[in-house]
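Notes to accompany the following structure.
Shown here: the complex without one of its protein chains, the others still in place.
To keep things simple, chains are lettered A, B and C as they appear, and every chain counts its residues starting from 1.
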Amino acid sequence: METILFNLIWIIPLLTVLVCVPLSATRTGILKAIHATSATIVLLIVCFLTYRVYALTGEPANELAAPLALRFFTDIPWLSMMGAHYTVGADGLNILLLALTAFIVWGGVLVSWNIKGNQKVFFALIQLLATSVYGVYMSFDLVLFFVFYEMEALCMYLMIACYGSGRRDYGGKKLTLTLAFGSSMILATLFGLYFEGGVNSWSIMELSKVSLPMEFQMWAFPLMFMGFAVSSSLFPFHFWSPDGHSAAPTAVSMLAAGVMMKMGAYGCLRVAMFLMPEAAKIWLPYVVALLIFNVVLGPFIALRHKDLKYITAYSSISHLGLIFLGLAALTPVGLRGASLQMISHGFLTGLFFATIGMIYERTHTRDITEMGGIMRKMPFLGVGFVLAGFAGLGLPGFSGFIAESTIFIGAFQQDSTLTRIVTVLAILSITTTAVYILQTANRMLHGPLPKKYEGLTDGCFREKLVIVVLVACLLFIGICPGWIADMLDTSIAPIFEKISAATQPVISGIGG
Amino acid sequence: MNLMNCLILAFLLFGIGVWGLMRRRHLIGMLISIELMLNAANINFISFAYFSAHDATAGALFSIFVIAVTACEMAIALAIIVTMYRRHKSLDVDQLRDLHD
Amino acid sequence: MFPNLALPNIQLPEFPLAFPMGGLDIAFYVVAAVMLFTAICTVAVKNILQSAVFLIFSFVATAILYLLLHAEFIALAQVMVYVGGVVIFVVFTILLTSHLGEDAFTTKIPRVFAAFVLSIAFVFVMVKCILPVESLSSGAVSAPEGYSGLEQFALRLLGYGQDGFIIPFEVVSVLLLMTLICAITVARKTKDEVEKEKAVK
Partner (left out) sequence: MINDVTLGYLIFLCPLLTFVINGLFVGNRNAKAAAAIAVTLNGVSALSAILVAVHYFCSTFAPQKAVLFEYTFLPFIDDLVARIGMLVDPLSVMMLVVVTFISLMVNIYSIGYMREDRAEGRFFALLSLFSFSMLGLVVATNLFQMFIFWELVGVSSYLLIGFWYHKPSAVSASKQAFILTRFADSFFLLGIVLVSYVVGSFDFSAINSLSLYPFRTETIDLGLCVISKANALILGSILIFTGGWGKSAMFPMHIWLPNAMEGPTPVSSIIHSATMVVAGVYLVARLFPFFAVCGDSLTIIMWVGAFTMVFAAVIACTQKDIKRILAYSTLSQLGYMMFALGACKIGQAVVTTGWTASTFHIFTHAFFKCSLFLIAGSLIHQVHTNDLDAMGGLRKKMPVTYVCSLISILAISGIPPFSGFFSKDEIILTAFQAHHYTVFALALLTSGLTTFYMFRLFFLAFHGEPRHEGVKAGHVHEDLAMTLPIVVLAVPALLSGLLGKGLFEKFFTPGKLHAPVFVKLPEASWIPFAAIGIAVLALAIAWFFYASPKAKIQRALDAENRSGLYKVVYNKFYFDEMYYTVVRQFIIGGVARVSRAFNDYVIEGLLAFSVWFIHKLGDLVRTAQAGYLPFYLGTLIVGVLIWRFFGQLPL
């Protein structure tokens, strides 16, 4: 029963699109009702399944899925001539990411209520995007994984190019082409994995049992890691994200920054580091050097920008840099911190882009120098933005603090020189984050109110609901992080076991 | 006079045709070069028919067909050339190439 | 003092071409020389009209070569179709489009040279490929007398047995008809052009 529900997660959005096909594009009321209902249903299913995974923690999982402890495991032969299967399952890590996706998709559907253009196609694309993201997080077969991974970039391009604002053509192209560049690197290594693995299987579990030759790993790991890192905007492949986000409509920004950018980091952890742990140990201490840009310079760049979406995009870049810091630490705490940051940053940036979209809908500008004092006219949206900002600068009580401190502590356990330097810089750069977030909030929300904004209204019930739910998620993770840490720890344990079993000892115990 | 002589002659003729096709910029000039090359092919047909074929008549007949098809090709090509000239006032291959994009 | 340079023992291949022994051979070489010379002139001269004229000579020489090969009917067809039809056609077209001038078509020396080198290399390679084939230089004639006579042609072209060519023949005739129609359609002035010309006048 639960397995069927689990598979429904990606089927329901697809069915919704099909149901809406015969409806006329002018009947937007019914269309939106159907889409909102379907998003809510998926959200409820995912929440229920997340609870089930939490409740099942520690119980024996399906033996077919060893070494991973997967729940709701489904394995059906699919493309038999190339050994690809339809393999899906859930462990603590991906069910939480699925929950994050469900929340963001739900919020995305609600915030794009008044989107201009063909609403029928827009909502259909959102559902397709949701399908692909769910699929990426669910699948444990590399072919399935890659199919969903590619589908997502395509939907993203259509949505940005057709419904975006500003330089939408440029932004959409930049985003899609850069992601396609990353995908090509991934595809090359996927084939390498298949043939080097030699078990006629694309399953992550099967491939993890094979020990891949070192020569292969040495070139394949950086290629695959960078390929995934492109979509998580690791320096020097971060350039697509500011332009892409600023051109995208609100819901797409939310999905892109909140969910899609995590897919890269998820792939790095789940595929690259899990399947090629030896190379990971050799390469990752050098990858850390790239983070100096992401984590240290990213906030400074955000400081110089005036466009809200650019600021948020650069803040995303710096926050995603922290994910990689956690991954590169190669310690259980660091990996857990990275996963926590994926989830936390998803909610946080979703909230950020949601409030920005709502404010933009009213002010018709995203330039913070033109705004001011709108806190008085829209206290609710203003508070939502400030809370998102506080979560972003790592205020205790919100999930950002939990994730960041876990990453810092985890990364400090790694005893390599470069990692230490970057960790120290990352800790010190929390000030810069505070500077740009406060500067933005102050310019936009505080101070005297310009005349032209006298007639602004506060958020309606629908918008308030989105903000409240996202803030509640942030607070929930921030105040009781223990359960989420448990879930993540159990699902990270096999990955870390594989890494620590790899030949070179990198980890030093704490306290010497 | 043997088959080898004829073949070498045909190759030389064909080579001259190739040279002309590459060096000409005039469309009609290029057509003329193509004619030369077809002619070389025809020589091959006849000489093989004469010297070594089992069915000599068939080889010779083929050259008749080649001549016929060549005539057709020339007719169409020249018609196109006339139209092109009328539209673009040019028969320069380089210029026409620039025109089409 | 100097190292002994061991010269490679090069064995020159036996030259397989028939030397001019009899009158037929002499005639062949003369015809070939004329044909090649006129062909080169066709390609090399600047004036396109001259080029067409040289083409006529080249075709005529080819026809003579056909005669040497006992293919009288084909030689006739060659002269009639090529010299009488195609080249005249070409000349007409040249005259129709004549006022373009010659300077417009001058090609740069490197291009001419590159084309020359490429074609030489091509011919060299092809010739080098067939030279070792000894059966090509036997000189024995296998064709029966009158193999390309009218009678033979008529029987084969219109025969619809196992070795009849009736179907290709009919196809070619249809092709000729289509060519006729196509040529007219393509070269015909469109309405717009007619109006344009009227407007110009």
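Methods note: contacts are C-beta pairs under 8 Å (C-beta built on N, C-alpha and C of every residue); 3 or more make two chains touch, one makes a residue touch a chain.
What you see is a predicted model, and the numbers here were worked out from it, not measured in a lab.
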For the chain not depicted, the shown chains it touches: A, B, C
Residue touching the undisplayed chain, where the options are A:Phe300, A:Tyr360, A:Tyr453 or A:Phe476: A:Phe300
Contact partner of the left-out chain, one of C:Ala115, C:Ala143 or C:Ala183: C:Ala115
Listed residues A:Leu56, A:Met218 or A:Ile427, member touching the removed chain: A:Ile427
Chain not shown, touching residues in chain C: 111, 114-115, 118-119, 121-122, 125, 129
Interface with the undisplayed chain - residues on chain B: 18, 21-24, 30, 93-94, 97, 100-101
Missing-chain contacts mapped onto chain A: 235-236, 238-239, 297, 300-301, 303-305, 332-333, 373, 375-376, 390, 393-397, 401-402, 405-406, 408-410, 412-413, 415-418, 420-421, 423-424, 427-431, 434-435, 438-439, 442, 445-449, 481-482, 485, 510-512
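Quick note on the criterion: only the chains that are shown with their structure count from here on.
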Touch-based graph of the chains, sorted into line, ring, star, complete or other: other
Centre-to-centre distance between chain C and chain A (centres being mean Cα positions), rounded to whole Å: 70
Separation of mean Cα positions, chain B and chain A [Å, integer]: 64
Chain C to chain B touching residues, read off their complex: 16-18, 24-25, 28, 32, 35-36, 39-40, 42-43, 48, 51-52, 55, 58-59, 62, 65-66, 68-71, 73-74, 77-78, 81-82, 85-86, 89-90, 93-94, 96-97, 100, 104-105, 107, 111-112, 114-116, 118-120, 122-123, 126-127, 130-131, 135-144, 147-148, 152-153, 156-157, 163, 165, 168, 172, 175-176, 178-180, 182-184, 186-187, 189, 193
Contacting residues of chain B [partner chain C, same complex]: 1-9, 11-20, 22-26, 28-29, 31-33, 35-36, 39, 42-43, 46-47, 49-58, 60-61, 63-65, 67-72, 74-76, 78-83, 85-86, 90-92
